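For this view, one protein chain was removed and the others were kept in their places.
The letters A and B name the chains in turn, as written, and every chain counts its residues from 1.
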Amino acid sequence: MTTTITESNENTSGFTKNLNLDKHISRRFNEELEQLRTLVMKMGALVEQQVNDGLSAVLNADSKLAVKVIERDHEVNTMELEIDEYCTQVLARRQPAASDLRLIVSILKSITDLERMGDESVKFGRNAIKLAKGNFAEEEGSRPLVELKHLGKHVSETLNKALRAYAEMDVEAALDIIKNDNIVDEEFDNISRLLVTKMMENPREIKNALRVTWCARALERIGDHTTNLCEYIVYLVEGKDVRHSTIEQIKASMSN
Amino acid sequence: MTKLNKNSTVSQPNDSTASITEIVTLGLKKRHRKEKRFKRIGLSAVLFGFLLVVILLGDITSKALPAFHQHWVKLDVNYQASWLNIDENSTKGVTESELAQANYRNVLKKSLYQMLPEVKGRSDKRKLAQLLSTNAEFTLKDSLIASPSLFDKQAQIWVRLDDDVDSYLKEAFPIGEAGLRLNQNQAQWLAQFTTSDRIESRFNFSFFTSGDSREPELAGIKGALMGTLLTMFVTLLLSFPLGVAGALYLEEFAPKNRLTDFIEININNLAAVPSIVFGLLGLAVIINLFGLPRSAPLVGGIVLTLMTLPTIIIASRAAIKAVPPSIREAALGLGASKMQVTFSHVLPQAMPGIITGAIIGVAQALGETAPLLMIGMVAFIVDVPSSIVDSATVLPVQIFLWADSPERAFLAKTSAAILVLLTLLLIINLTATVLRSKFEKK
Partner (left out) sequence: MNAITLPKPAKVNEDNQNDLSQIEITETVGNIYADDAKMSIRNANIYYGEKQAIDNISLDLAKNQVTALIGPSGCGKSTFLRSLNRMNDTIDICKITGKFTLDNEDIYAKNLDPVLLRARVGMVFQKPNPFPKSIYENVAYGARIHGLTNNKAELDEIVETSLQKAGLFNEVKDRLNDPGTGLSGGQQQRLCIARTIAVSPEVILMDEPASALDPIATAIIEELIDELKEKYTIAIVTHSMQQAARVSQFTAYFHMGKLVEMDKTEDIFTHPSHKLTENYITGRFG
């Protein structure tokens, strides 16, 4: 699960080109927006790392990794504050309009979602530590864990795709992700049911089962936040606020 | 010069910054010196001009001063009936008509001889009588008619002295000097009068109250002054409205075509035409063709109007052009018609400039002599004109005529008349300044 987002070249990234970030008459403004882009991508990369590491810590009962994840959340929060401040300054100084305005508004919303994803990752870490103590992982082939792994992989890949789409401002990819939002929900329901069954079968495992449930829920939340990110992409590029619309409505309004 | 690239700073290294300051400082001294020199030259030019004006005015004033006072002599007049040639034994008493027709010259001569009985011989006596002005007898007549009780009585009457005597007394030249027409005896008699306190110098009111005359001591500028005022009145009345209206039309209403250009060129050229040409025009067309009276202020006014019109039009156009277009636009935007824009806004704002132009034109016309000569305002007019169709003359012509006369007294009078002309100019300019500031305040 490597990311290449931050490696993308400033000058050719879809983010810059599709939004014409570097075409302002004010060179300083171009630079400020580029800086903003870089910061957001960095935060995205960090959050993705957190998610993946958190998941890994849970699945492999890796307490050390879990601790790292918990501590690194501090960085995520710092970045949120930094980007927030930066956006406020751009608003104050530049009074951006049209696409620039939508960019700032989207970024402000996006970092909230990213920070929440970070918080969910912390949950992974905490639960991972507790689960490691309980040797839950030793039960090889345990259905819930397998399902969790499966869900985790899906969410992680989706997050990766979303961040790529964000980096390239790729509306098609974003729409794709929005469309598949319900898959995560279905999988979460599956895991819930499995874990409930497990709890009923083996009351001693309730604590661990619950912890796994919470991890699954965290994944579900991460999936929702990822979908939000994609909605912001559509808003940014197309100028349409597609939150709370069904995919059919979105498609319909975009083809007009 | 360092090339500008991303990593370099924009400012120059320190030593070249310093050298620029040095270079500028060096040049600075020279520039200040140049300025000071220019200021000095300007100031001295102004002072020089001012000095010349002062000299000119001083010269004229000093020459004009003698014209403002005259010497009078107190005579012991005997209104004897026989001298007056009036029958004193008539039972009716003396009537006014008798008094009016009496022989005052006789009274004058006889009274004079009575005062200086040592003067004998016809030529001497004639010389004595020549000391007095030619209108002395009329002074006696006026005095008697004013107070008829003096009939057949003695009285002391002040009469004017002849202009030669006046000049002699003013300038105190020794007898026999060139241009002076008194002889030794006359000087002696005058000395006698002086010692017996019979001679005094009075302010010359008649300079302002009487018309022209052959006798210098009686000559005054009233006629010329009235003529000038009447002519100016006609000129102003005709040229101001025509000039301003013409300028308004050309600037605001005239379409931009060849005809308008043609008119403009002609107006500009007319301003440069020699004034005597207008005089010829006046003579040929206004007097001969239209039959208006010759030498009248009306004709003079018309001729001067033609002369002044181009000046007024050109100055008015400049003033109208100077009105900012924003005012016109504002008025138009409110829905004002073209006439309203022109008369409510453009004209009042252009007034100061228009008045200046009018004053320049009128002042120019004030001093014009040549065209007026052509239409005959050069004649010797004694009566003061009272209407614009009476014969008249104007101040510049009067000055010209007096400057030609041989009598010494006319020299002073010429300068005095010039002073009056300049004063008139000054008054006109002051009026213009007051009017201008009144319009500017609005």
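Convention: a residue touches a chain if its C-beta (ideal position, glycine included) is under 8 Å from a C-beta of that chain, and two chains touch if they have at least 3 such contacts.
Not measured: the values here are computed from a predicted model.
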Which residue of A:Lys130, A:His154 or A:Lys240 touches the chain not shown here: A:Lys240
Given B:Thr139, B:Ser275, B:Gln349 or B:Thr414, the one touching the chain that is not displayed: B:Gln349
Full-complex contact with the absent chain, from B:Leu116, B:Leu150, B:Leu229 or B:Ile327: B:Ile327
In subunit A, positions touching the absent partner: 20, 23-26, 29, 95-102, 238-240, 256
Contact footprint on subunit B, counting only the chain that is left out: 256, 324, 326-327, 329-337, 340, 344-345, 348-349, 442
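As a convention for this text, only the chains that are shown with their structure count from here on.
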Distance between the centres, which are taken as Cα means, of subunit B and subunit A, whole angstrom: 103
